[in-house]
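Apart from one protein chain that is not included, each protein chain of the complex appears where it belongs.
Think of it as A, B and C in the order they're written, each chain with its own count starting at 1.
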Amino acid sequence: MIHMPGLPFLASKDGATIDFSLLLIHLLMLAMLLAWGAVFVIILARFRRSRHPKAEYAGIKTRLAGWAEAGVVVAEAAMLVGISIPFWATRVNAVPGADQQPVEVRVVAQQYVWNVHYPGPDGKFGRTNALLVDDKAGNPVGLDRNDPAAKDDVIAVNQLHLPVNRPVIVHLTSKDVIHSFALPELRVKRDAIPGMTVDVPFTPTVTTAQFRNELKAEATRSYSEKPGGLADQLAAIDKRDYEIACAQMCGLAHYRMRGTLVVQTQDEFQKWLKEQSLRSSVVEETW
Amino acid sequence: MTSHSPSLPSKAERNPAAFSFRAALVSTDHKVIGILYGVTALTFLLTGFLIMMLMRWQLAYPGRALPGASALFGSNSARMPGGVMVPEFYYQLGAMHGTIMVFLAIVPLLVGAFGTYLVPLQLGAPNTAFPRLTRLGYWSYLAGGVVWLSSFALPGGAAQSGWTSYPPLSIIAGHGQTFWLIGMILIIVSSIAGAINMIVTIIQLRVIGLTYMRLPFFVWSQLVTAFLLLLAFPPLGAAGILQLMDRVVDTSFFLPSGLVVSGAALTANVGGQTIPRGGGSALLWQHLFWFLAHPEVYVLVLPAMGMVAEILANNARKPLWGYKSMVYGTIFLGVMSMLVWAHHMFLTGMGTVITAFFQATTMIVSIPSIIVLTALLASLWGGAIRFNTPMLFALAFLPMFGIGGLTGLPLGLAVTDIHLHDTYYVIDHFHYIVVCGTLSAIFGGIYYWFPKVTGRAMNERLGRIHFWSSLVLLNCIFMPMFIQGMAGVSRRLYDGGLSYAHAQPVLKLNVFITHAAFALALAQIPFIVNLLWSLRRGPRVEANPWQATTLEWAAASPPLAQGNFETPPVAHRGPCEYSVPGKDKDYTPQWEQ
Amino acid sequence: MTTPRPPEIPYSVTPRPDTGFTNAQLGMGLFLVADLMLFGGLLSSYVLLRVNAGVWPPDQHHPVAALGALKTGLLFLIVAATNAARHGKSSPPRPLFFWLTALAALAFLATTGAEYAKALSQGMAPGVNTYIGMFYALTAVHALHVLAGLVATLSIPILAVPLGKTDPLRLASRRSVTAMYWYFLTAVWFVIFAVLYLA
Partner (left out) sequence: MAARWMTQVAIGLALLVCAMSCHSGETLQTKPDEPAAPFVPGSSAITGTIKYDGAVPEFLKVPIDTSAVPDCAAHRTTPLYREDLVLGEGQALANVIVHITSGLPKRAYPVPTEPVELTQAGCQYAPHVFCIRVGQPLKVLNPEPMMHNVNANGKANSPFNMSMVSSVKEKSVEFDRPEFVVPFKCDVHPWMNAYCAVMDHPFFAVTGKDGKFTIANLDAGTYDIEAWHEALGVQKAKLQVAKDETKTIDFTFTKPSK
């Protein structure tokens, strides 16, 4: 399949439809622009005053313009009805059910970090309360540790870990202002709005390790063309992560509200979660 | 005051370039106020441009001192310490660039300057229907602009929550936001006054014989624009009042419960008691704002289409093709533009049905634009095209608006909007329409109607230099932004994406864009020189130098200070009867028997 | 510098035959459309906030419906007085009724002031909850409109009546336009009264 040029690496299941739609609509746009542009240039050349000194009152008689317009309308309608509306319906309605064993995680945005809240082994999110929020004490989401469900919950800052090839539901909200949770490589973007929680479903398909390997292969491939510094490039790729970008202006450090997403195998993910769980129970002791 | 020979006693009265400043201050004449609008809005345009250049420096060279900035701002300034811009100043510039350009420059140029000046002339009217309302509109607009600019001097600086002023960010922001709201309310007053005046003038003051279907397309575009302003601005006014209350008297219309800002719960002191704020909705503002701001996009483009249509017909020397379809298309566009606002909000968690509705309306609203664009292109077919400066700008409008409009499609479809939302692609789409498109039309309009306003022609050679350099540079600035947007680079990043790994491959484009923007500034010098030089030294012209057909050309150049016309003209035919078969000259003005 | 006499604007006092309006009538009509959008924006905000809120009004504090009814009565009085001021097509309207209108408008504003003072003394500042906030927003915007109407009405007996001796048409036009404005404010008030006081 031809890829839409200029897009970032693709690492999610649903992203393919977005990429395909982008390609399709840009091809349509290009065709329209080229056709229109060709007519435009021809007209300007043919009907310049030096060549065509006497204008015709009646003007164009052909129905071509009407057909062209109709064509555009049909193409737009096809994109709309054929792809966009059904796709959105899948996105919104097809939040994976329990049978698909989705990974559930809360993401609570704040100026200027992404707080990630895992339910822990019991699979239940502990109660949260805005009055218990304490950034410096490591409780940015206001988790109530007195709630039994909260005992094993894990809170991480700016670090989202997810297993590969399992459906994910991010329960997205914000503590203060409107942010936008964007994962460019996974083609995920959704506004984080205070006072609302929205479910963002997606499925990562490429682990961070694979992603880096792909980038390295690409760098090595293009190495012959760009002399020098392959080792540096490869070293830089070793630090390259999937990024969580903030796509909605949220204040003075909006530009650096950057988190990382690590996509791991199921085992690695469980191991990480366990480590974090042990750590959390010690650190979060509020006064 | 310039000295003038006794043989021209009426010069002061006839030549607006010579009018006294004092007279202009109290004038209720639509021409004087139109010129005031034009001069003021061009000044704001320049201000917005300078703001953009400051921002572009920061984007190209994040963290590097701007040469000369220490001298200008002081090395210890809160905004640019040591010449390096701080993020909050960048965000002030960002918010104010947007608002200044939209509300103080482009719309006032299109509606305030061209609309106020030309519409009564094109109707054969002596003035607007409510001359004092015209004046109120201008002074209220100016006051709003002054409030906005003065907010830069506040301790916390100007508004910095983006031109959209989304709460809760805008509610917890500094005093600049309050000034922004007050300025906005003044501008809303100005716009509504202007819109009422425009509609009444068009409906009531058409001269004998000037039926609706004989109105120049420019007048139609102004009429639809005025209705958009009239209907879309008041809801923003309501939103502005509510946000002002949120900021000043601690209501919580836009603040949901449970907000924790900077580690502390957001509270208000009400009657000596500290109570938590909340109970409102952050999205309420977005609905009210975009209910204005999407029609506002059409306000930014319809009058430009109107001007382009006039210039194209005149220089192709033939009637507009499909005039009626253009008129109906424009009206349809106006109605539909009220029903598309939530396509700016696809990512706020909207459901399937609402999303489908707004996607569908968005696709439908593109149809009239396509009709108008097709009609304008078809109008050229069979013409005898003159390539003078106004025509070049008007022609450039077509492909530029075309690109801007086309790139709206992937943003209007929810599926592709997911990736492109809030990236440089959006910025680019908007700027292709408003800068590459509308601003081209405005420049075309200035070159085209300058002889009518001043009685003198502008220099053609300088005009061509201005056109070609601007066209090339505008595309150098905006084409690379599509690449950045496609790569997923968010907008409103103070460091232009430096913090993000996924932005690295397209980061160097920032330098190129910035250089092109600085070059674009240089490319405006021929225009400014041309404008000032022609005002005094341009060759004098007759009443109808372009051999045009609409009624403004029936008046002297410049038109009579009082009442515009010696005797009110009568309209005998449609607005662009060029190259009528059987006539010996290739234009048949509306006012000729 | 002497300013030359400004040109006469057509259809300032006589209706344009094909549209049937004078400029002022059409202008006022358009203004009211814009105003309708303003109140529409405020009222739809009210609806949205109310739908989102669990309990509405959020507590027992409620504006006194009697004062609201009094304000409604005053608006009726204004409309009646404005109507009574009409005095045939060719003779000038009667100033007495303008004074009466102005007096009623003044009483309306005073009632609003008393309402606010009472609410504030009970600790009902705008920030208490969104319902109280909406109460202030809607009534204040409406009261500002009444204030503008008061100024416009007073300008007729103070500034325009002497003028009317020579130009009854112009004066009649002023009266009719002011009347349109008062009708509108009264109609909007019904809605505000219903949603705030009776809800």
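As a working rule, contacts are C-beta pairs under 8 Å (C-beta built on N, C-alpha and C of every residue); 3 or more make two chains touch, one makes a residue touch a chain.
Values in this document were obtained by computation on a predicted structure and should not be read as measured data.
**Q** Quick one: jot down which shown chains the absent chain touches.
**A** Across all of the complex, the chain we cannot see touches A, B.
**Q** Quick one: say which of B:G263, B:P276 or B:P505 touches the chain that got left out.
**A** That would be B:G263, which touches the missing chain.
**Q** Hey, which of B:F179, B:W285, B:Y424 or B:W546 is the one touching the hidden chain?
**A** Reading the full complex, the residue touching the unseen chain is B:F179.
**Q** From the list A:Y112, A:F202 or A:F269, pick the residue that touches the absent chain.
**A** Within the whole complex, the residue contacting the unshown chain is A:Y112.
**Q** Specify the residue from the set B:M53, B:V86 or B:L149 that touches the hidden chain.
**A** B:V86
**Q** Given the contact definition stated above, which residue among A:G37, A:G71, A:P86 or A:G138 touches the chain not shown here?
**A** A:G138
**Q** What does the interface between chain B and the hidden chain look like in terms of residue numbers?
**A** The missing chain touches chain B at positions 25-26, 63, 65, 78, 81-82, 84-88, 132, 135-136, 139-140, 143, 147, 154-156, 175, 178-179, 182, 186, 248, 262-264.
**Q** So that we can see where the missing chain sits, which residues of chain A does it touch?
**A** 110-113, 135-138, 140, 156-159, 251-253, 256, 279, 282-285, 287
In the analysis below, only the chains that are shown with their structure count from here on.
**Q** Touch graph across the chains, line, ring, star, complete or other?
**A** Per interface graph, the chains form a line.
**Q** Round to the nearest whole Å and give the separation of the Cα centres of chain B and chain C.
**A** Result: the chain centres lie 33 Å from each other.
**Q** Roughly how many whole angstrom separate the Cα centroids of chain A and chain C?
**A** It comes to 51 Å between the two C-alpha centres.
**Q** Two or more other chains in contact with one residue: find those residues in chain A.
**A** Correct list: empty.
**Q** Pull out every residue in chain B that's touching 2 or more other chains.
**A** Within chain B, residues 281 contact more than one other chain.
**Q** Which of the residues in chain B come into contact with chain C in the complex?
**A** 13, 20, 22-23, 28-29, 125-131, 133, 192, 195-197, 199-200, 203-205, 230-239, 241-242, 245, 249-253, 268, 270-271, 273, 275, 277, 279-281, 284, 287-288, 291, 561-564
**Q** Looking at the complex, which residues from chain A come into contact with chain B?
**A** Against chain B, the touching part of chain A is residues 4-8, 17-18, 21-22, 25-26, 28-29, 32-33, 36-37, 39-40, 43-44, 47-49, 52-60, 65, 68-69, 72-73, 76-77, 79-80, 83-85, 87-89, 92-93, 110-111, 130-131, 133-136, 142, 175-178, 180, 182, 184-185, 187-191, 193-196, 198, 240-241, 243, 245-256, 258.
**Q** Can you list the residues on chain B that touch chain A in the complex?
**A** Residue positions touching the partner: 86-88, 91, 160-162, 166-169, 172, 256-263, 265-266, 278, 281-283, 316-319, 321, 347-349, 351-352, 355-356, 359-360, 363, 366-367, 370-371, 373-375, 377-387, 395, 398-399, 402-403, 406-407, 409-410, 413-416, 418-423, 482-483, 486-488, 490-495, 499-502, 578-581, 586.
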